[in-house]
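Yeah, one chain of the complex is gone here, protein chain that is, but the others are all in their spots.
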Amino acid sequence: MPAQDVRELRIVGFLCNWCSYGGADTAGVGRFTQPTDLRIIRVPCSGRIDPLFIVRALMNGADGVLVSGCHPRDCHYAEGNFYARRRLEMLKRFLPITGIDERRFEYTWVSASEGQRWQHVVTEFTRRIHELGPAPSFNPKSDVDWNALAVQASQGQGCPCHGSIQA
Amino acid sequence: MSQLDDLKTAIKSRLGDLECVIGWEQGYDPLHATPLFIRSEADLDRLIIGPLAVHNLATYLTGWKGKKVGVVVKGCDSKSVIELLNEKLINRDDVVIFGLCCDGVVSQRKIRAALPADPGFVESVEIGADSLKVTVAGQAATLRLDDVRADKCRVCDTPDALVSDFLIGKAHTPAPAPSLKCQDEFEAKSDAEKFAFWQETMGRCIRCYACRNACPMCVCRDYCIATSRDPLWVSQENLPSENMMFQMIHVSHLAGRCTECGECERACPVDIPLMLLRRYMNKQVRDVFQHEAGKALDQTPPLLTFKVEEERINERGW
Amino acid sequence: MRIGVFICHCGSNIAGTVDCPSVAATALTYPDVVFSTDTMYACSEPGQDAIIQAVKDKNLDGVVVASCTPRMHEQTFRRAVERAGLNRYMFEMANIREHVSWIGKTKDLNTGKAAELVRMAVEKLRRNRPLMAKRFETTKRVLVIGGGVAGIQAALDCADGGQEVVLVEREQSIGGKMAKLDKTFPTVDCSSCVLGPKMVDIAQHPNITLYTCAEVESVGGYVGNFQVTVRRKATHVDWTKCTGCGLCVEKCPSRKHPDPFNENLCNAPSINIPFPQAIPKKAAINASSCLMLTKGKCGLCAKVCPVKCIDFEQKDELVNVDVGAIVVATGYDLFDWHKYPQYGEGRYKDVITSLQYERLLSASGPTGGHIKRPSDGKEPKNVVFIQCVGSRDKSVNRPYCSGFCCMYTAKQAILTKDHIPDSQSYVFYMDIRSPGKLYDEFVRRAMEEYGAQYVRGRVAMIYPKGDKLVVRGADTLAGTQVEVPADLVVLAVGAESAKGAVQLGEKLRVAPDQYGFFVESHPKLKPVETNTAGVFLAGACQGPKDIPASVGQGSAAASKVLGLLSKAMLESDPAVSRVNPARCVGCGKCIQTCPFGAIKEIQDRFGNPKAEVIDTVCQGCGICTVTCPQGAIQLEHFTDNQILAEVNALCPPKMFANFE
Partner (left out) sequence: MEKFITKENLNRLAAELAATCRVLAPVADCGTVTFRRFQPGMVMDLHSRMAAVSPKAATFPQTETLLVVKREIPEKKPEIIETLPEGKNVVIGCRPCGARGKLIFDPVYETDKIKDPYYLQRRKNTVFISLACDRPETTCFCHSVGSGPADPSGSDVLLTLVGEGYVARSVTPEGEEIMKMALFADAGDKGKEADAKNAKAREMMGEAHDYASAPAKLLARFDDMDFWLAQSAKCISCGACTYMCPTCYCFNITDDDLGLSSQRIRTWDNCMSHTFTLEGSGHNPRSTKAHRLKNRVGHKFSYYPDLHKGVIACCGCGRCIKQCPAGVDIRQIVNAAQEYAE
C-alpha cells in the first residue's frame, strides 16, 4: 500500500456503469476539475451495490463513501435504482445508531450527460468529508484507547441497558 | 380449565397428525425453561407455559420444512410465523399453530439484576399472578413480574397470537409503552459515545453466532455469508471491526423482516444489547415504508419491492 | 496468475498530469504483476500489438490497461487480449484519463490516484475467470416506432433489406411533420411530392405491416427477442372494409372540433381522413366530438357508408409482436410559445406558428394555398418572422438551438414573396445558423433576391394598432429600436421532445436527456445506438434535426438493424448471474426482484427448490446478487469477492493486530 498523501482522505465511490460512471466520464471530457480523493468502483447498476459494500468500506477505514446511479425511472435495467434507493436509504438512516457519522455516506443520482452536476457532487462531498476529517478506526488504534474503553465498561459506564431494572 | 389445560387439550386433538408439537418444559433449573418436542401424550405432562417460557419456537420451523409439525406461539412469536409464511419459507399447511394469549415473559438479565445473589444459585421458584418468588443461595426474594418483564413485553402491541389454528387464553387489550427508556437514552447519545460503546461491546463479542441461529428470520444458517470463503465478507479474525461487520450483515439482512422477538439479544452469552440495533432499524422501516414485519399476512418485505415515487424518501439536493 | 500492466500516456492527455513511468514502476509491486510498462497510445495498432506481444513473451494470463474510460475502449482491448489467446474477461481497465488526468490539477496526487486505480484493477483481475458467451437465435422482425420521415426511411430500408417490419404510428396517417409542410429548403420542392411516394411504398411493401392510430403499450425481452404489445386505438371504422371514399367525411354534421392536421387553423368533421395523401387512406371517428358516441344520436356516417364499415362499438385492440430490433423515430413537438408574454400569449389571432404558416401556404391546407390571415381572411402585406421562439433561451429551459428554424424561415420568406409579390417580409433573428449544402446561399437569396429584411435583435413586444400588429424590437446592428407594423406575425417555434417520449423511454429502457430527447450510446461514434442493445434511434427524437439528417439517421438505424439481424445467432454477454446450488436455500427472493424474469425455480435431484438463471434473458444488472442473503447468486464479472477485492484494495482491512 503506497503511503496515502496527507492532503487526501479516503473516499470510495460506487457508480453504475450506464449513468453515473458516464457522467464522471463526461465531467472528465469537459475537464471539470475535481478533488482527487475519490476512487471510483464501477458496477453495472446501482442495484448491484450491496449496502454491505459500503459498510465494509467504512469498517475498513474509509473516510467517506459516495454512491451514484441513474435517476429514478432512467435505470438501464428499469428497476435497479428503485431497489437501490430503498436499500441505501435504510443504510443511511441506520448509521447513526452505530455512531458512524451518516454524513460520511451519501447517495445521489447523476446521469451520463450531467458532467457538471458530477463535478458539483464530487466537490461538495469531498469538502464535507474534509470538514469531518479522518474517520475514527473501529478497532481501537492503540492499547491506550483500548484500555480506556475496557476500564469504562468495567465500571458500568456506556451501556444504557444493564444495571437498571426499569427499562 | 386453565390456559395450560386448554392448550394440552388442543395439542392432544392434533398430535396424531403431527411429527411433533413444539412447546416448553422446565429446563436445568426452576428458573429456566427449555423447548420441548412433544411426540406423545406422555410428553404433554412436561409442557409448561407462562413467564419463563421465553423461547421463540418459530425459530425451529424452517428446520422441519416438509414435515407436519405443531408449534406453540406467543403473540410476538406469531409475528415470526407470519413473516416466514409471507416469505414462503414455510408452508401454512404443514404447520398447526397453537396461539397463546400471552401475559408477557421475563428477562433473565433483569432477574439477575434484581436478585440478591446470582440466579445460578437458584433453589426454588414460585410463579404468582404478578410476582415471582425466588429462593437463591438461601435467600428468598419476591420480584414483581412487572419489574422483570422483557423489554419487548413493555412495548408489545400483539400479546395474542396473530395467526393460529387454536387461540388459547383470554384476549388482551394491549397497552404498550410508547418507547423504551434504554432505547431513547442510547439514541440520544453522541456519535462518539455510541461509536465507543459498540467498539467495546464488539470487543467482547466472541462471534459464536448464537444471535444469528436463535433468530427465526435468519434462514441462511449453514450458508451465512459471514462464515463463507466465497463470498468472503468477514475475516475469521476476532476483531471488533469484523464482529461489527457481522452484526451489520445481520441487521441489513433483517431490514424490513425483523419481528423484534428479541431472541438475538436473549441468546447472546455475553449480553450484548443487540436489540438497540434491531429496534432502530425497525423504526426506520416503519418511518419510511409504514411496514411492520409479521403484522399481517401477504405483506412483501419492503426491500424486495419498490415504488416508483417513494413518498417518504426525500431525494437530497446536490 | 501472471499479470501484465500497461500504462497509457494517451499522448499528453494522461502523461501531462500523471507520471506514467512511475505508475508503471509502482504496479510492479502489486501481487501477480510480472510485467509493467508505459506506452504512448495503448489503443493504437502498435499499442495493441505490444500488448499481444507481451502476453506471448511474458506468458501473461491477465492484462490491465490504464488509459481512458472503459466505456470507450474496453471492447477494443478485450478483442486485443483475445487475439493474444486469452479469454476476453481476463482483462481489466483503470480509467486514469477521464477520472484522473483530465480532472485533477496536481501531478503527484494524480500519479498516486492512478497507481491506486491500477491496484484496484489488478486485485479485481486476480479474481476474474474466463467467461464464455452463449449463442441464441433472433426474431427476424423489426419494430419501427413513429411514421415520420425518419421512421419511414428506416422501415423502407429494413424492408428492402429483407426484414419484416412493423411500423407503429400514433396518428391516423404516417407522414409526420413533413407531411404538413408545403415546400422544403433549400430546393423549394414540394414536400408531399417528395414524401408521398415513400408513404405509398410503405403501404404497398410486402414486408411492412402498418399500424396507425397505435401506440406501444409495453416492451419486454432483450436484443434479438423483444416482446412488444401494441395498442391499436379504436377508430370506430373497420379499416379492412373502408375504401377511403370520403362520403362519410362529406356528410358528417359535426364539424366543431379543431383540425390537428391543419394545426387547428380550421375545424374538421368528426369522421375524417386527415389529408388527401394520407396513408392509410381510411376514415376514423373522433370519439370526443362524434354525436353518436357522445350523445347517442346521429349515425349518419353509418347510413351513408357504402361498405358498412362504421362500428360504434369498436374497442381498443392489443396486438402482440415479437421483434428482434427496435427503431425509435418518434420525432419532436413544437415548443408552446404561449409561455412568452411578449408575443401576446395567444391574444392576437394573427400571431401564428411557422407550422401553421406552412398550412396556410399549402395547396391542401385550409386556405387552398392562399395566404389569408386568421383574423379577417385578408391577404397580409407586411409579414414579420420572429426566430428563436423557444430556442437558445435559458429562461424557458430551452438553451439549445433547434437547428432548422433559420432555414425554414428563409424558405417561408421566399414563399411569401412568391405568393404575394407586393409583400414585405421582416425577420427578427439572433444569428443565422445555416451550415449545410446550399443552405447559406439559400438564406442570402431570401435577403438579396426576395428582399426579406433581416433585423438582428429580439422582439420586446407585439401590440395591436388598428387592424395591424406592431412589432417592437431592437436592431442591435443599428443600435436602435425598431417598430414594424405587421399584418401577420409568424413565430419560428423551436423543437422540443415529443409528448410521451419520456414514458416511451421507460418502456424501452432508453434514457432521455434533461430535455426529453433520447440519449445515444456515444455522441460521436454511436449516434443511432442506445445503451439498450437492439434499440436504435432515428430522427428528431434524439435531438432536433432537419429532413436530410433525419432521413440519413433513418437509413443509419436501418443499417444497424440489418447488421444485427443478418447474424444467424447472437452472442449473449456472459457477465450474467449464476446460482451456486449448494448455497441456494430456494427462498425465491431473487425471482421476486428480477426485472427481466430471468430467474426460474427448479428442483434439484433431491426435490429441493433452487433458483436458476436463464442466461439469454439475464441482463447482468446484479439486483439478484444483492437480494440473495446467502450470496448464492453471483453476477459474473461483478461478484461479491471481486467488488470486495476492489474495496479492500482501496481501504485495506485492519490486520496484523491482536486485540484482546
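For reference, chains read A, B and C in written order, and residue numbers begin at 1 within each chain.
Quick note on the criterion: a contact is a pair of C-beta atoms (placed from the backbone, for glycine too) under 8 Å apart; a residue touches a chain by one contact, two chains touch by 3 or more.
These numbers were taken from a predicted model, which means no experiment stands behind them.
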Original post:
For the chain that does not appear here, which of the shown chains does it touch in the whole complex?
Top reply: A, B, C
**OP:** Identify the residue among C:7, C:33, C:145 or C:551 that touches the chain left out of the display.
**Re:** C:33
**OP:** For the chain that's not shown, point to the residue among B:86, B:131 or B:238 touching it.
**Re:** B:238
**OP:** Identify the residue among B:156, B:267 or B:303 that touches the chain left out of the display.
**Re:** B:267
Original post:
In the full complex, which residues of chain C touch the absent chain?
Top reply: 28-34, 119, 123, 582, 648-649, 652-653, 655-656, 658, 660
**OP:** Tell me where the left-out chain touches chain B, residue by residue.
**Re:** 20, 27-29, 32-35, 37, 55, 59-60, 109, 113, 118, 120-122, 137, 200-201, 204, 206-210, 212-214, 221-223, 227-229, 235-239, 263, 266-267, 269-271, 273
**OP:** By the contact definition given up top, give the residues of chain A that touch the hidden chain.
**Re:** 1, 147, 150-151, 153-156, 158-159, 161-163
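Note that only the chains that are shown with their structure count from here on.
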Subject >> Selected pair, greater C-beta contact count between B-C and A-C >> reply: A-C
**OP:** Indicate the whole-number Å distance between the mean C-alpha point of chain A and the mean C-alpha point of chain B.
**Re:** 32
**OP:** Using mean C-alpha positions as chain centres, tell me how far chain B is from chain C in Å, no decimals.
**Re:** 54
Subject >> Shared interface positions of chain B, touching two or more other chains >> reply: 203, 233, 239-241, 303
Original post:
chain C: which residues touch two or more other chains?
Top reply: 593, 627, 640, 644, 653-654, 657, 659
**OP:** Show which residues of chain C lie in contact with chain A when the two form their complex.
**Re:** 26, 69-72, 95, 97-100, 102-106, 108-110, 112-113, 115-117, 120, 502, 505-506, 509, 511-514, 519, 531-532, 575, 593, 595-596, 619-623, 625-627, 635, 638, 640, 643-644, 646-648, 650-654, 657, 659
Original post:
In their shared complex, at which residues does chain C touch chain B?
Top reply: 582-583, 585, 587-589, 592-593, 627, 629-632, 634, 639-641, 644, 653-655, 657, 659
Subject >> Touching residues on chain A, where the partner in the complex is chain C >> reply: 1-2, 4-5, 7-8, 10, 12, 17-19, 21-22, 24-25, 27-29, 31-36, 39-45, 47-50, 53, 56-57, 59-62, 70, 73-80, 83, 87, 111-114, 119, 137-140, 146
